[in-house]
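Only one protein chain is missing; all other protein chains are in place.
To keep things simple, chains are lettered A, B and C as they appear, and every chain counts its residues starting from 1.
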Amino acid sequence: MNPNDAFILAVGLPVIASPVIYLIGRIATRKNPKVDLARWLALLTLLADGYFLFIAGMEFIQSRHELLIAIGAISLRLDGIALLLAAVVLALGTLVTLFSGPAVARDNGRETYFALLTAMIGTIIGLGAADDLFNLWVWFEAMALCSYVLVAFYRNEAAALEAGVKYLVQSALGTVLVLLAIGLVFANTGSLDLDEIRLAAQPSGLMLAAGALFIIGFGVKAALVPLHTWLPDAHSQAPSGISAMLSGVVIEAGLVAILRALGALHLVTVSWGALLLGFSAVNMLVGNLMALRQTQVKRLLAYSSLSHMGYILLGVGAGAVMGSEYSAAGGFFHILTHAMMKGLAFLAAGALLYSLHQAVGNHDPLVLDDLNGASRKYPLAAFAFSVAVLGLGGLPPLAGFMSKWQIFVGGFQTGNAWIMALVVFAALNSVLSLGYYAPLVNRLYRRQPAGIVEQGRPIPVLMSVPMVVLSLGVVVLGVWPSLADWLTGPAAQSLLMLFGG
Amino acid sequence: MTISIPTTVIIMVLGLIGIGIYALLTTRHLIKVIVALQLLVKGAMLALVLAGRLTGQEELGQSLAITVIIADTIVAVIGMALAVQVRRVIGTLDLRSLTSLRR
Amino acid sequence: MAEQLILLTVGLPWLGALLCWAAGDRHPRLQHTLAVSFSVAAGIAALLLIPFGYERPLVTLPIGGAFGDFTFSPDGLGVFLAAVATVIGSLAVIFSVDYMRGEAQLGRYYAFVLFFIGAMVGLVLTTNLLLMFVFWEITALTSYALISFHNDDPKAVAGGIKALIITQFGGLGLLIGALVLFAHTGSYDILAVIANPGLLPSGALAWMAFGCLAAAAAKSAQFPFQTWLPDAMEAPTPISALIHAATMVNAGVYLLARFFPAFEGVPGWREAVMAVGMLSALLAAVMAIVATDLKRVLAYSTVSQLGYMVYAVGAGGVFAAQFHLLSHSVFKALLFLGAGAVIHSVGTRDMRQMGGLGKKMPFVRLVFVIGALALAGLPVLNGFWSKELILEVGLEHGNPLWMLIVMLVVSGLTAFYTFRMVWLVFYGQPRTELHAHDAGLAMKVALAPLALGTLSTWLLAGSFSRLLSESLPAHRIAAFPTGEILREVLTAPVTLIALLVIGLGLAAWWQRDRLTGLSQALASLGKAAANSFGFEAVNRAVVAVTQDSAEKLRSTQTGMLSWNVAYLVAALIVVLAILALGVGLP
Partner (left out) sequence: MFHVLIAAAALVCAIQAVRAARLLLSALWLAGASALVALEMYLLGAPEIAVIELSVGAGLVTVLFVFAINLTGEENLDARRTIPRPLSWVLLFGASALLLIFILPGINQSETGQVYATFREIFWEDRQLDTLLQILMILAGVLGVLGLLSDQKTDLSPTQKDRRA
């Protein structure tokens, strides 16, 4: 197959398949409510999409030439960043699709769920590949539209609706700011093509304002503190599979959008990198402190995503400012490992939530006390959850350690005192984060199970498969980190091209 | 003293966005929040049209604005659907009642 | 051959860990068997590895990039500590067969013990500083998991997290060291920087040196990080013996000894190391005098003895430090396991409730007294020789005399608290009704070799010095035959003084009733010692401030949409302001 065609298909297939999934799923359910065709169709779509992405990606990796496809005046570009984001979202999306079956089977919106999930995955792939400023916004907005309804999926729950409202309003405000910024850039450079803007953008107040609006507008989605306030609500109230997607890739997609936009403006000022690094510090500290005293498991994990966005920002920020390839590769590696670990954490928490609460028709949140002694009855979920949070805490031999390490090494290699201080600060934060990760693990292995655990239902097999896969991945990448180099290396080079090339 | 057209329009843009943000900061009614979002979008859309005008690409500016209209009408629709559902489940559209998720 | 042996010593325990976990808690016998066989096999592999210490073969696993190549190279220091870790590890596992019988969740217990043993071996054999940090962290993780093994007990959970956070905090020093090394040399090769410290600019080398000192102090529970070790005594006793006395806490001393040639030239480093060791030795000894919990006394004495080793490294006596490390590992494991047998039997750790147990537990009393005499430093047990070697080093290299005097005083204190402990537990009249029984078979199997070792490991002095001397050229360790080392110790004047001080310590214990005036004078000191000289308060304050600020920060999440929008607009203003100022990185 021609790699260019494969690339087009990889971007388009999920988007085109989405309505088909809805319709066929709907018809099948009408005929027999027990048939869950939508999920299997979605799975098939994503697997096929993975195949297309593989063909296109291999071509890019081997030839080292970016794939560029023009559709009218808009082009899509498969570079390192696009490939990394696409690979992460497809991998996690496939596992989430597999996982979500039982969790949404009881609700009558499952066709909607899988259709929107597939579409959202497609929009994120497209967002990573967009090479046109306005087109970037369109993908971004489409992604947001798909996710609003998924967040408020439990539409009879007050809390889910509340989270959906806040998420929608803050995101919409963000996208308006982005639109204003696009208008400014367009007015100033007369172009929407990112490469042309990169050449035309000169330092001016107007372009500075545009950059600020990009950071704030996209930053809402990327959960930069203090724009993050929607995140703990949305991530804790969404169905667990969606929480995994939101934390694992959607906020990172927001970051990629920031990087694309700021990369095009990189000649405007030297402050972009400093801003990213500033947000990095704030994100790490606030995320950790907010998580420290949480009692709801999913809310705790949501806050921890803030601090992990901080680590990622440290990597890509140092990469953008100092041109440090290790930093940038570390940042992208952390995007990958965070998607795995946080995805795993949300899926494991989701499995417990399902078995302890949802399966008995209860929509109470999963609280810390529910975890007590869960390992007796749910050894796999408990183990997976432990692997995930210890990895998030940066303990070896788990993937999170290695990705943080790569970020730190890159930071020290820059030789810049501020960045080195930030690295030490990040390491301190990593220690602080153990203050809430470690007790989670303790609870799981208590001898005396909580009452609710003893009455819990078994975890369905299909929910277990993604947990096993992700746990293995977290361990393997922790022991052999260079396995991900083929993905993170080109992404880092692409970032350096954006900000310096 | 005359004010140039671009200046006028950009003040209009920022005015609309400012008023929208002010509404978001002060209003307590969910439907009003959606009204505010609409005001914001009008401003942004106008900015795109202005940008098209300033660079001599009015048609391109229009083309972008259409996409924006579609997108934000859908946001409004989903917002209203959420509002209807909020009213059904929670019984009020007062934002002060939508604060169960905190800390 | 060496490659296979290295992989076996690291891999066998890890494989055993997986199998023990997989065996499931419904088959405790299988778990016991698996744990014992894999730990013993690892011990044999480690012993077989010792001869390769002279050759220093290099095993490389290519990883590359920001991670360097994962390399292992067994030299004298490495093979010696690997042997200590696996042999004492297997004895602790054997002891556990009796001690942990009937406990729930054995799979988790054995898996972490074996995981620890493998990591400890990796830590001492690798020459890649990143990999060393990895193993360093894994030992912390396993230590934490095992301290908190009794998860339902809040004290155990708190002790575990405290140990984890404090050692991780200190571990940042090692992290900085590794990052500095890579930033300047593009690799994590430890041997290169040891052979040629000039690879790094002096400023960077100083960061690395003091970073490693911080890491070592945290890991070896030295001043000012010593507070975690006593709280770690909530762990099952075999764990206290293995991890918190004989192996993991030695990692700090190992780190300092390993890098000694690279760091000795850093201004102030040697003095700082000596000061850390001296202060730890002194403070912990005072705290041991007033403690009433049997395991805590042993924990304080561990801190104190590790202080001796750290002091020795700083003083330039790498061989003396390592030799004392060997002695201490053996006699302290013996003491802990002996204490474990007592605690297992009587069900309490409070020495005030014991007394007169010797009659009911003659075997345990016998081995415990052997260990105690070694700890007190009485001839001819192994602790005597190694401690005297350290004190002798204190006189050399122009080291400050007052520090040596402090260390001499500490040896008197050591004798005092050791006899107090033995007396309270085994002699005198029973103070409460306790049902005691002597140790079981597996316990005896573990205790007997350790007792024999306490009596005899000093005979290895000659060959040990030859091993270190030949395989660590940069350390410039002189090799002497055993006889010469012994004669040197016996003829040194310091030895005589030390014995005198130890005698004084003993006399003080016998005459304790007549020294009421003195003891009253020391009462306030005792009170301060019981409160860890204020370090506990510092720990608590740090935790309280963190928790408090976390709680305060939570109120910013109002749940009110308008506030959320307000934050957003405020952030926009701040970003615009930063851009207006044109802030960039200098």
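Here is the rule we use: a contact is a pair of C-beta atoms (placed from the backbone, for glycine too) under 8 Å apart; a residue touches a chain by one contact, two chains touch by 3 or more.
As the structure is a prediction and not an experimental result, all values here were calculated from the model.
> Would you mind listing the shown chains in contact with the chain that isn't displayed?
A, B, C
> Pick out which of A:156, A:295 or A:455 touches the chain that's been left out of the picture.
Considering all chains, including the one not shown, the answer is A:156.
> Just one of A:36, A:59, A:79 or A:141 touches the chain that is missing; which is it?
A:141
> What does the interface between chain C and the hidden chain look like in terms of residue numbers?
Chain C touches the chain not shown through residues 560-563, 566, 569-570, 572-573, 576-577, 580.
> What is the set of chain A residues that contact the non-displayed chain in the whole complex?
With respect to the unshown chain, the touching residues of chain A are 15, 18-19, 22, 71-74, 76, 106-109, 112-113, 115-116, 119, 123, 126, 134-135, 138-139, 141-142, 145-146, 148-149, 152-153, 155-158, 184, 187-188, 190, 204-209, 212, 361-364.
> Tell me, which residues in chain B touch the chain that this view leaves out?
Interface with the chain not displayed, on the chain B side: 2-12, 14-16, 18-23, 25-29, 31-32, 34-36, 38-39, 42, 45-46, 49-50, 52-67, 69-71, 73-74, 76-78, 80-85, 87, 89, 92-96.
Please note the rule applied: only the chains that are shown with their structure count from here on.
> Just the chain pair, please, that has the highest number of C-beta contacts.
So the pair of chains linked by the most contacts is A-C.
> Which chain maximises the distance between its CA centroid and that of chain C?
Result for max centroid distance from chain C is chain B.
> List the centre-to-centre spacing of chain A and chain C in whole Å, with centres computed as mean CA coordinates.
Taking the mean C-alpha position of each chain, the two centres sit 41 Å apart.
> Averaging over Cα atoms per chain, report the distance between chain B and chain C in Å.
Once rounded, the distance between the two centres reads 63 Å.
> At least two partner chains per residue is the criterion; list those residues in chain A.
Correct list: 165-166, 169, 173, 232-233.
> Enumerate the residues of chain B that touch no fewer than two other chains.
In chain B, the residues touching two or more other chains are 21, 24, 33, 98-101.
> For the complex, which residues does chain C have touching chain A?
Chain C residues touching chain A: 63-67, 104-105, 108, 130, 133-135, 137-138, 141, 144-145, 148, 151-152, 157, 160-161, 164-165, 168-169, 172, 175-176, 179-180, 182-183, 546-547, 549-551, 553-554, 556-557, 559, 561, 563-565, 567-568, 570-572, 575-576, 578-580, 582-586.
> Which positions of chain B touch chain A when the two form their complex?
Interface residues on chain B, with respect to chain A: 13, 17, 20-21, 24, 30, 33, 37, 40-41, 43-45, 47-48, 50-52, 54-57, 60-61, 64, 67-68, 71-72, 74-75, 78-79, 82-83, 85-86, 89-90, 98-101.
> Which bits of chain C are touching chain B when the two form their complex?
Counting only chain C, the residues touching chain B are 554-555, 557-562, 565-566, 569.
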